[in-house]
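Handing you a structure now.
For this depiction, one protein chain was excluded, whereas all remaining protein chains were kept in their positions.
Let's look at subunit A:
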Amino acid sequence: MVDVNLSEAEKTFIVHGIQDNFREDGRSNEEYRQMDLETGLMSNTSGSARLRLANTEILVGVKAELEEPKPEKPDVGRLEFFVDCSANAAPEFEGRGGEELATEMMNLLYRAYSASTVLDVSSLCLQSGKLCWVLYVDVLLLECGGNLFDAASIAVKAALFNTKIPSVKVRQEEGEETELEVSDDPYDVRRLDVSAAPTVLTLSKIGHNHIVDASQKEEACCLARLMMAVTASGSVTATVKEGRGSLDPDSITEMMQVGKRVGKAVNEKLLETLKEEEQKGLKRKTVGFLR
């Protein structure tokens, strides 16, 4: 994790603020920061999204490629996640420095999307055992401002919503090789149903309280956090505890309840915003990165 150095006095100030449900930037404990989301920015991808959560900036690109399905799962396509913590975001990430954080984020995304109910991967299969769509989801970290996991997962969901897969027909006649027929019409595309896809919600335990959407400074005061992937219907698809501290079982239950409530709200709002943006079509003004 990217560290900021805080003195004991600064830490105490943050902890006391959280105790009074009034954080250093004026938020309450269960409040998110302002989020800017934009989809369909990059022309070379099948789907893309950019998310800015206060100072955290994340760019996600989805590329769809035709490949052979895995032999143990011949009837489904798959998602592949890659996270790149570029050295632009923090000098610590230079060389292999960002690898640890990147694997952690990657594993959480894999976990969150592991269940078959989350995304209909069987519709990505074109021909059993031979051909399927593989969606390469590449997450690029451009700026660190705390709460990277939540931001990344929200951006991933938005990018998947934006993903347009060209419609392909597979033709196989007796004794002949398979033929792929790609539609001539560039607007003849398939969309993914992301209504059951999860977003991650991180609950950081600071002092005796827990908060959502911790800033970088708050993360420096946090000993243990619980990350959970929640869907719009309120079901949980992944949880991971992270950090050097341990948690008491009762507070875990409490945190999970808060996580479910806030996560559900975030998901609902996200889908609403995405649909709204979609309706504006090409007329909308694009903002671009790092603004």
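To be clear about the criterion, a contact is a pair of C-beta atoms (placed from the backbone, for glycine too) under 8 Å apart; a residue touches a chain by one contact, two chains touch by 3 or more; residues count from 1.
We take it that contacts and distances are computed from a predicted model.
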By UniProt, of "Phosphatidylinositol N-acetylglucosaminyltransferase GPI3 subunit", "ER membrane protein complex subunit 2", "Trafficking protein particle complex subunit" or "Exosome complex component MTR3", the chain left out is "Exosome complex component MTR3"
Only one of A:Asn209, A:Ser235 or A:Thr273 touches the unshown chain, namely A:Ser235
Touching the hidden chain, out of A:Val62, A:Val134 or A:Ala224, is A:Ala224
Per the whole complex, from A:Ser116, A:Gln172, A:Ser195 or A:Thr286 the residue touching the absent chain is A:Ser116
Contacting the left-out chain: of A:Asp20, A:Asp36, A:Glu65 or A:Asp248, that is A:Asp248
Against the hidden chain, subunit A presents residues 71-72, 103-104, 106-107, 111-112, 114-118, 224, 226, 231, 234-249, 252-253, 256-257, 260
